[in-house]
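Data block below; observations after.
Yeah, one chain of the complex is gone here, protein chain that is, but the others are all in their spots.
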Amino acid sequence: MPDNIHIKLNTASVEARVDAIQAAFEERGMKPAEFIGEFRELAEEKWLPENGARVCAKAWTDPAFKARLMANGKDAVAELGLSMPAHHRHLVVLENTASIHNVIVCTLCSCTAFSIIGLPPDWYKDLEYRARVVRQSRTVLKEMGLELPASTEIRVWDTTADTRYMVLPMRPSGTEGWSEEKLAGLISKDMMIGVARVAGT
Amino acid sequence: MPDNIHIKLNTASVEARVDAIQAAFEERGMKPAEFIGEFRELAEEKWLPENGARVCAKAWTDPAFKARLMANGKDAVAELGLSMPAHHRHLVVLENTASIHNVIVCTLCSCTAFSIIGLPPDWYKDLEYRARVVRQSRTVLKEMGLELPASTEIRVWDTTADTRYMVLPMRPSGTEGWSEEKLAGLISKDMMIGVARVAGT
Amino acid sequence: MDGIHDMGGRQGFGRVRYALKAQTFHEPWEKRVNALYSLAVKCGIFNMDEYRHAIERMEPRHYLSASYYERSLTSLATLCVEKGILTREELERRAQGQFPLSMPSAPGRGNVETRPTLKPGDKVRVRTDHVPGHVRMPGYIRGKTGVVVGVSPKYPFPDAHAHGIHAEDEPTYDVRFNAEELWPHDADPAHVHVGVFESYLERVS
Partner (left out) sequence: MDGIHDMGGRQGFGRVRYALKAQTFHEPWEKRVNALYSLAVKCGIFNMDEYRHAIERMEPRHYLSASYYERSLTSLATLCVEKGILTREELERRAQGQFPLSMPSAPGRGNVETRPTLKPGDKVRVRTDHVPGHVRMPGYIRGKTGVVVGVSPKYPFPDAHAHGIHAEDEPTYDVRFNAEELWPHDADPAHVHVGVFESYLERVS
């Protein structure tokens, strides 16, 4: 049985524990160093919120694409050259409107559509967010700086299966005629999680 | 907001924290040192399982007392000069039989009839006992060394109000004619909680 | 509140650390804490329901990592600060370090208006209420049905008493539940009895 006292006093540092596994994998010919390098490249250069921002900007400007995106997110993002891991079999896009605001959480762990909206920020994985946003959605969003009108319906999406979600923010007025690239620049990871909105919406 | 990292790094030792409160009480004329002395005496010399053992032994030998004990535990133990704190308004005595075994827990904190059966042992206050004995009663009792016949009905009592419980163990055979004092020597705190039984029962 | 303290039925814990003739206290400061909170109760600084609730309000990570007597200490200190007897600054100055306290309280409540008067043998259902403040209903009986087997004298209603709200005293009922109905498919067969305040119950016909 794990004994809490022992865990505190004699436990190897978390870094030493990671080193131990990496060294064991190395000895078994699994080439962890190479894989860590590849992973770092994916995390830093491929799994970026700019992907999702492009998807949203295109949905704002191309109604036919938007229709395909809402019908089958995974196929639609593939049109833009964006892929999802094999076990993410379904991407559901949640459209914010003047009366509906969507927000995503994973209460059981911290799942996200990370290849599209980027790896989850630290607070998304914290116990506070996981415990509270399903039950106190309006309060938590307000604490995070997003005060929604009382008339806005809040829809919380708990990612408890391998279906992944992304929020499609509202397009702000005054952006008519903007290029997709310029529109994409308005959109952040937090907006696609649903804890922030595009300025002016 | 409490920050876990800070709690770990900069928190005063628990002893220094107790000292701080005691010194503040001292300064306010509350005489904590005297009260600590009185409390130590109560804990070490008055709130002892020998009290409950006397109650059980008398119930084994005096049917009229037993009837009063089962009807109103608090009044009956008062006959033996035993008192309970004012907020313990009700003492329910749970009689073990050949077919019924009782066990006590407080899942929400760690309440007990401490002036009768003694202050609770450490394991009674541990999260393991509180979480598990309501749901896995037979398994937990077995792990603790008490293997009950499959035919025995287990009754778990969760002390979630200020009603207090004590288990009246079964009297072993072969003790006919024993004095109350000798009988009381058979009975431990754990038996009155219900995680142990008198040898031979 | 549906807090971390509501342990009954929670899974993932290991074996009980059982020993014969186990100790109540392990360190001298533990007895001092126990005495000091008793003294505060005796002096009328707070009552037992406030004391229990201030333990439940501990930051969940702190609650789970703290020993039983560190939880007592935290409740005692929190209530002394909240009641204006001490300040956190004084405590931290004296202790020469941080003194973690419990989180703020949410509102309490009074008695439920339509309460059943019950007797042994009556069939009851536990109301599906969720209560932001203090409550003495373990989550595992919420919405479940059972049978009354005992009636207690009246006690202060904890949901009010822990928050300084005036309320009528209420009896509690010892209610018998079946473990296999509390946790279908995943419990040892047993009767589980819980002392349930009148306001938490409704009669089932």
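Quick notes on this one:
Lettered A, B and C in written order, each chain numbered from 1.
Just so we're on the same page, a residue touches a chain if its C-beta (ideal position, glycine included) is under 8 Å from a C-beta of that chain, and two chains touch if they have at least 3 such contacts.
Note that this is a predicted model, so its numbers are computed, not measured.
Remark: the omitted chain is touched by one listed residue; of C:P28, C:P120 or C:G143 this is C:G143.
Among A:L80, A:A98 or A:L127, only A:L127 touches the chain that is left out of the view.
Although one chain is not drawn, its touching partners on chain A can still be listed: residues 2, 4, 6-7, 10-25, 28, 30, 32, 35-36, 38-40, 43, 87, 89-90, 92, 105, 107-110, 118-123, 125-140, 143-145, 153-163, 188, 190, 195. Chain C residues in contact with the hidden partner, per the touch definition given at the top, are 1-4, 9-14, 56-61, 63-65, 103, 128-132, 143, 183-187.
Criterion: only the chains that are shown with their structure count from here on.
Taken together, chain A and chain C share no touching chain. Think of the whole protein's Cα atoms as having one middle point; the chain whose own Cα middle lies nearest to it is C. Centroids of chain A and chain B (each the mean of its C-alpha atoms) stand 51 Å apart. Residues of chain C in contact with at least two other chains: 14-15, 17, 61.
Shown for chain B are the residues that touch two or more other chains, of which there are none.
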